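Just passing along the structure, written as structure tokens.
Yeah, one chain of the complex is gone here, protein chain that is, but the others are all in their spots.
Letters A and B mark the chains as written, and numbering starts fresh at 1 in each.
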Amino acid sequence: MAKPKPARAPKPDPAEGQKRSPMRRGMDTLIFRTMAPYLTALMVLFSVFVLLRGHNQPGGGFIGGLIAASAFAILGIAQGVSAVRRALWFDPTAIAAAGLTVSTLAGLMSLAADVPFMTALWVFPNIFGTEVALSTPMLFDIGVYLVVTGAITTVALALEEREDD
Amino acid sequence: MEGFMSVIVGIFFAVAIYLMLSQYIIRILLGVAILGNAVNLLLFVAGRVTREVPPIIGKGADALPASAANPLPQALILTAIVISFSFFAFLLVLAYRAYQTLKTDDTHQMRLAEPEDAAEPPLGY
Partner (left out) sequence: MAANSIPLEALEKSMVLAPVPAAHWLVIAPPVWCLLLGAILIMVRKRPGLQAWLAIPALAALVLIDAALLFAVTREGPVTMVMGRWLPPFGIAFTVDLTGALFNLTGGIAALAGGIAALGDIDRTKRAYGFYPFLLLMVGGVSGAFLTGDIFNLYVWFEVLLISSFGLIILGSERAQLDGATKYAILNLIGTTLFLIAVGILYAVFGTLNMADIAAKAPKLGEIPPLMTLGLIFIAAFSMKAAAFPVNFWLPASYHTPRIVVAGLFAGLLTKVGVYALLRVMVMIFPQEGNAYSLLIGVVAILTMLTGALGALAQSDLRRMLGYIVITGIGIILSGVALGGQTAIAGALFYAMHSMIVMLALYLMAGVAGRMGGSFSLHDLSGLYARSPLLAAITLALFFSVSGLPPFSGFWPKAMLVKATFDFGAWWQGGVILVSGLLTTIAVMRAFALGWWRMPVSGTVEPARIEASEAVPLVGLTLLSLGIGLYPEPLLALAQTAAAGLLEPTAYLHSVFPGLSPLGGPLP
């Protein structure tokens, strides 16, 4: 894992927007800049909901990851790329790599159970009186979610990056 | 239905190839994007078009109803969409960087790697 930066900057300075190049003024309204963090938080939460819903219903890791990536893209448009990098803590490519690791390990778990690669394994632990169905496909899907989030965020940030960021 | 869809696929291919024959990278990229969609549609038609029964096994049943749509092309298309989407995203970044660095998106002027005035090999010592 990439090491977190020593000093995690607090909320980005709203005055930062004043120094921006004219190229991005179009999206740089006060309303958008104020709303963007809340919108991002909401979208990330929704993306997790879509991810977990995906096992039996429409949804899943890929579409959830896309929603999360677009959330970070919105934050990037509103507050600049460096704000997103600070907020993400980990580098987006490292997130994608972690997702790939999780997915591969989810497939390899079937090695222990003497069944072919990627066979679904289920456990039903009882947490707070509710039976929760946990499975390797879910773990795989979480990996996909992380890969998509990381990879698409990397691309989106690369496209949003300007010389002055 | 398949016949009609095939015509649509053909139109998509025609548009994609027309755009890819352009000398400007951005049009080529648009052509590549449309080509990806044309192929997705082709995969979809390849699995035969059926109406209105999603391929989901209902409660209490063990198998799909006989009239259900074919789920495999849908899985193939999903994979193909993911791949073509990520490639398109990468190509956009690459083309943008190339445009920033080379100051052109005209393939006729992108001759850095293959200079037109490259010297011929020496004929002797």
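In this text, a residue touches a chain if its C-beta (ideal position, glycine included) is under 8 Å from a C-beta of that chain, and two chains touch if they have at least 3 such contacts.
Please read these numbers as outputs of a predicted model, since none were measured by experiment.
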Taking the full complex into account, what residues of chain B touch the chain not shown? 20, 25, 28-29, 32, 35-36, 39, 42-43, 45-47, 57, 62, 64, 66, 68, 70, 72-73, 76, 79-80, 83-84, 86-87, 90-91, 94-95, 97-98, 101-102, 107, 110-114, 118-122, 125
In the complete complex, which positions of chain A touch the hidden chain? 1-3, 93-94, 96-98, 100-101, 104-105, 107-108, 111, 114-120, 122
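Methods note: only the chains that are shown with their structure count from here on.
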Just curious, how far off is chain B from chain A if you go by their C-alpha centres, in Å? 26
For the complex, which residues does chain B have touching chain A? 78, 82, 86, 89-90, 92-93, 96
In the complex formed with chain B, which residues of chain A make contact? 62, 148, 151-152, 155, 158-159
